[in-house]
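Let me give you the structure first, and then I'll get to my questions.
A protein chain is absent from this complex, but the other protein chains hold their places.
The block that comes next holds chain A.
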Amino acid sequence: MVNTSKALTFTVQSECKHSRARVAIMKLPHYDVQTPVFMPVGTQGTMKGLLTDQLENLNCEIILGNTYHLGNRPGVDVLKKVGGLHKFMGWNRALLTDSGGFQMVSLLKLAEITEEGVKFRSPYDDSEIMLTPEKSIEIQNCIGADIVMQLDDVVQTTFQDYDRIKEATERTSRWLDRCLKAHKRPSEQNIFPIVQGLLNPELRRKSAEEHITKDVNGFAIGGLSGGEAKDDFWPMVSLGTEILDKSKPRYLMGVGLAIDLLVCVALGVDMFDCVFPTRTARFGCALVNKGQLNLKQKQFESDLNPIDSDCECTTCANYTRAYLHCIVSVETVACHLISVHNIAFQMRLMRTMRENIKQGTFPKFVKKFVNEIHPDKNFPTWINNSLLSVGINILED
């Protein structure tokens, strides 16, 4: 307890009087992160062609790296030599790494999961590799991120076989113990357990209840955002935040669409990550409140407006939609420019939510936001129900 408490302190500053939304400072070894926070994903130690200076200008406070990719390239030896990923990529703020398990299962058809770990063939040299909980933590200790994830037994979200889901959920808890035992740098890095159980409330409850007994500084909710119906998705998030310790940060993995962020902040989630904002930029799509603009479309050919006239990013300050239309999917600069805007968009949304929570106007903000997207008030049931469950009625004025 003495050791682990040093690597993360979570101080709630304001709470919404209606929903479970809260604003907090998550003090990590490399940075004091304001939550709720969105964490852009920089898979291989870089973010879509942006300089780390640019990420700082965009007010990114914590970003993600992928253990599986980094463990392969540049590899553990190089990371050890340079003194971790922070130094390797020139990023002084906070970092989070995943366990590598998800990549393996989703990327590699040959992966085989046993009690010992995940066995797979290396796509680099075809050798057989076993990723155990111990190995995952060893690599993550070497990468040196402020927050590291336990290795979990990943099953596709829409998977139906109860026995397999049960096995995966229970195994995830056993692997958590092995991860915590293998952790070599508890005063500098925090392991977050991952709540599993897919769409089964009982398994999820058991998983969460088991994890809150552990000596950890925060939790993740995993196994969602994998193609399940939204009506199935939000109750699992809600179940998680209900059980998980309120005094510790809760991280919902793989969620990043504006409306999802809004609802899940209301449900009490503090941290999010998603490849979507930067991935969609690559295809010429710029995020706006109502969704996204596909700048490739001919309608933007002579549109001299910025992507979003309310946006303060360097792209919107300097470039028109018409210009971006000309260079999307032709010049790499287009990808950088739209990535800058899309990250700025995510950061601004989170900042606005934090400000509204602090000022006690969060429910009002939520209503305004959903009404802007659905001016006809024809709200999808999941948005209506989820918000109603935490005391925000978007149907009343």
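FYI, contacts are C-beta pairs under 8 Å (C-beta built on N, C-alpha and C of every residue); 3 or more make two chains touch, one makes a residue touch a chain; residues count from 1.
We take it that contacts and distances are computed from a predicted model.
Student: Just to verify: the chain that's not displayed, which of "General transcription factor IIH subunit", "Vacuolar fusion protein MON1", "Ras-related protein Rab-17" or "Queuine tRNA-ribosyltransferase accessory subunit 2" does UniProt list as its protein name?
Tutor: Matching the unshown chain against "General transcription factor IIH subunit", "Vacuolar fusion protein MON1", "Ras-related protein Rab-17" or "Queuine tRNA-ribosyltransferase accessory subunit 2" yields "Queuine tRNA-ribosyltransferase accessory subunit 2".
Student: Just one of A:S14, A:N200, A:N294 or A:T314 touches the chain that is missing; which is it?
Tutor: The missing chain is touched by A:T314.
Student: For chain A, enumerate the residues touching the unshown chain of the complex.
Tutor: Touching the missing chain: residues 43-54, 66, 69, 73-74, 77-78, 81-82, 88-90, 103, 106-107, 275, 279, 282, 301-302, 304, 314-315, 318-320, 322-323, 325-327, 330-337, 340.
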